[in-house]
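Notes follow the structure.
For this depiction, one protein chain was excluded, whereas all remaining protein chains were kept in their positions.
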Amino acid sequence: MNKLAEHKRQRIDELTARTAEGGGVSLFRDAGRRLLRNPTAIVGATIILLFLVIAIFAPLVAPHDPVQRFPELTKDLTVDTIPGPTAGHPFGSDPLGRDFMSRMIYGARQTMFVGVLATTIGLLLGVLLGGVAGAAGGWIDVVIMRFTDVMLALPSLLLAITLVALASQSTQWTVIMAVAIVNVPIFARLLRGSMLAQRESDHVLAARALGVKRRHIVTRHMLPNSLTAVIVQATLTFAVAILDAAALSFLGLGDPDINRAEWGLMLGVDGVRYFEVRPELAYFPALAIILVALGFTLLGEGMREALDPKNRR
Amino acid sequence: MRASGMQARRLRTVIAAGVVAALAIGGAGCAKSDRDSGGDENKAATGGTFIFAGAGDPKNFDPIFNDDGESFRPIRQMYDTLVTHKPGTAELTGGLAESWSNDPTGKVWTFKLRQGVKFHDGSALDAAAVCANFDRWFNMKGEAAQSQMIYYADVFGGFAGSPDAVYDNCKAQDASTAVVTMKKYKGAFPGAFALTAFSIASPTAMKQYDADKVTQNGDSFAYSAFATEHPTGTGAFTYGGWNKATGEITLNKNPDYWGDKAKVDKMIIKVIKDENTRKQELRAGTVQAIDFPAPADRKALADEGYKVLNRPAFNILYLGINQKNPKLRDLRVRQAIAYALNRAQLVQTKGPGGSTVADEFLPSTVMGYAPDVQKYDYNLDKAKQLLSEAGATGLTLNFYYPTEVSRPYMPNPQEIFTVLANDLQAAGIKINGVPRPWNGGFKDDVQQFGKQDLHILGWTGDYNDPGNFVGTFFGREKKEFGDGAMTDMFTAIGKADATVEQNAKKAAWEQVNRDIASKWLPAVPIWHGPPALVTTKNVEGLVPSPLTAEQFNTVSITK
Partner (left out) sequence: MLKVVSRRLIQLFITLLALMTLIFFWLRSLPGGPVDALLGERATPETRERLIRALGYDEPIWVQYGHFLKNVVTGNFGNSIRTGEPVMDVIGRSFPATVELAVAAMIIAIGLGVPLGYLAARHRGRALDNATIILTLVGISIPIFFLGYLLKDWLTQSVHVFPPSGRISTGMDNTDVTGLFVLDGLLTREFDASADALWHLVLPAFTLATIPLAIIIRITRASVLDVLDADYIRTAEAKGLRNPTVRKRHVLRNALLPVVTIIGLQTGALLAGAVLTEKVYNWGGLGTLITDSISGSRDYPVLQALILLAAVVFIVVNLVVDLSYAVIDPRVRV
């Protein structure tokens, strides 16, 4: 398991090294231009944008309320038959007589919510820890980094399972927090490493030599540069977050509220249980998860390629 | 250090790999097959092997220290009880005792034992052996052991020295007559004599393997060699081993069984926890029978030609109402809750096959079931009206439901909760759903602390006695339903339970059930949902038991 930590650390370091050599704010403009020319990133961004639109406008797009039970669906619902598509319900019913299409659409919202929140919380905590470690140095740095080492040693899903177990009661929030905390050490290391690397980089040294104020160097040069690395990582993390949330649901340690239309929950609980009765209950959320995870992975990799100074010609 | 990080990493990998390899090869030096050489196991013997997929690990095989179905399944094949049930019913019939009688006070039980019955170790089952079992239970030493005798503590009230203990003594009148004397009459008997926990074990073997030794170790207990390696009863099967790595419990035919000898030579209980996987193994033909199929799979399996054996319903799922909340002390509010629940629809959409809406807290086959209780058919208007009469509009209730669990009477608590909560909300009651893990707070919060307003829970009956259902739920003050809320009810149930004369007893219980429905309504009965068994086409003779107490000696496998 130590190897895993090493592996993650190595990947983080690589990413750090590649993005650290950038050149201040102009990097953003430059990166943006290259991002637009990167097909991987474009495909990824398009997928995400599509789902984002669905998520934001879910109440307008969805034909029905996702938690309402419809008499015309419950009429034919029995323990071993789940009504398929009908006039008002193009995707048919879910196991409780609710409109499956509306649940899929609202699922975009809930899933994005879980992913965004888990990623953001992980990112903020990680950036905080990493920033403190990078800025303070000394024994604080050592302690924080030892701590992140330990966390990196456990595969992320195992860590999430342990956290949910230690919380005793799983709720939507324990799931979000578990998935978030798993990513804290990654972000922490990333930011710290990136800041340390830049301290010695040419443009920072140059700025310092020119007599630019320390705060100005940190905010105008070091942070923006470090953040690009963090943003790339956050994009990749998002995919892992929704996959982990789905896995927790499958293990029976996910969000217990089955009223909530979240793809991971729909797949891990109903999808698996009613797979033979109505396989769409598994296929649709699974497909949605795969697409979104794919979108974020593509965007993340595209960004990494675009921001990689090696490709900057 | 940093410069040579790569080397360090590789070194770490190598060391880890080395550790794994060393562990793997560890025992390899002394590799030797344990298999019986010679006889081919798979030779088409007359009986063959019956493989049954169970749903969980047993704890141990000493009947008295167990209280769960998965432990009882193998135990039931290896041991017999004094009294047992006619196959497929909850009616009593002779077991190790050919007949039994009760004196007019209801305290003295005389058992006429079957002649010539032998334990698996060759020792004889006689009155002395039966009494040795009763005395063993009563005189059990140590809180570790006593705390694991859950059924005993419940049925017999306590142990030697306890003022509440029901058991007095057991005398061997002659070799085949055992007389058990109780300190007081209890409605649970004779039904409770048929409980698997009170199976009769060989005193010789128990002595030899130190059966009473239960030691606390950390947060749990270690059991004796008798309970783990040498269970010895009189049953149709003998113990053949428990392979924990593969989750297989092997039972061999007892050629000297006193009753119908097992038709198969060997039976394996294979533990498969996931219901979906049990079904898939059945289809793959690797097991011949499975317990607890997912309710959703029953029809598909029946259509494919498997035999779906529905057990007669002997359980109850209910919605508990906690009268700690002053609003819920008003009968009209509780009735409103009952009217608001569309139980017929719940049974149709989520009930396991063969389930029915429950109007009482006991199945109709149990004595004391009253055919004419007040019914609460779905009536949303009436619910709303009752709520406004009681001045309880805009009520908000905390509804506790369990997670991480599936019980035969409650295959999917989250779905049941969601449907019930939906119904209640339609009647204008705000529901605050509180999920709690079954062993991680649900039982504590609901039964120890009574934190909830509403909750779902249920019960599978142990024997044919209303006290085992109604008495268990409402026979005394419990946090589950609010302290001291219903003294009348406790008194009435106590009286009914203490009535010895059978007709009077029946009438008393029927009245209790009528009053529960109309006067007290401490909870709303939801459904009787029988669990099922599924077997392949070629399995004959498996009789589903309402008590989930199947005996497998009648099972045969046709070609």
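Each chain gets a letter, A and B, in the order it is written, and its residues are counted from 1.
In this section, contacts are C-beta pairs under 8 Å (C-beta built on N, C-alpha and C of every residue); 3 or more make two chains touch, one makes a residue touch a chain.
Just so it is clear, the model here is predicted, and its values are computed rather than measured.
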Exercise for review: Consider the whole complex, including the chain that is not shown, and state which of B:G106, B:P312, B:G440 or B:G541 touches that chain.
Suggested key: B:G440
Study note, to complete from the structure: From B:S147, B:S388 or B:N538, the answer for touching the chain not displayed is B:S147
Review point. Which one, A:L36, A:A136 or A:V150, makes contact with the chain that was left out?
Key: A:V150
Check your understanding: So which bits of chain A touch the chain we can't see?
Key -> 1-7, 10, 150, 153-158, 161-162, 164-166, 168-169, 239, 243, 246-247, 250-253, 264, 267-268, 271-272, 275, 282, 286, 289-291, 293-294, 297-298
Review point. For chain B, which residues touch the unseen chain?
Key: 1, 4, 6-17, 20, 23-28, 30-35, 41, 49, 51, 57, 59-60, 67-68, 142-144, 146-151, 153-154, 158, 164, 216-223, 228, 243-248, 250, 266, 268, 270, 272-274, 277, 280-281, 283-287, 404-405, 436-445, 459, 462
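Note that in this section only the chains that are shown with their structure count from here on.
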Point to revise | Approximate Å spacing (C-alpha centroids) for the pair chain A, chain B | key: 44
Point to revise | Sites on chain B touched by chain A in the complex | key: 9, 12-13, 16, 276, 294-300, 345, 348-353, 403-404, 412, 414-415, 418-419, 422, 433, 435-437, 440-441
Point to revise | Parts of chain A lying in touch with chain B, wherever the complex brings them together | key: 2-3, 6, 10, 67, 69, 74, 77-81, 95-97, 168-171, 252-253, 256-259, 269, 272-277
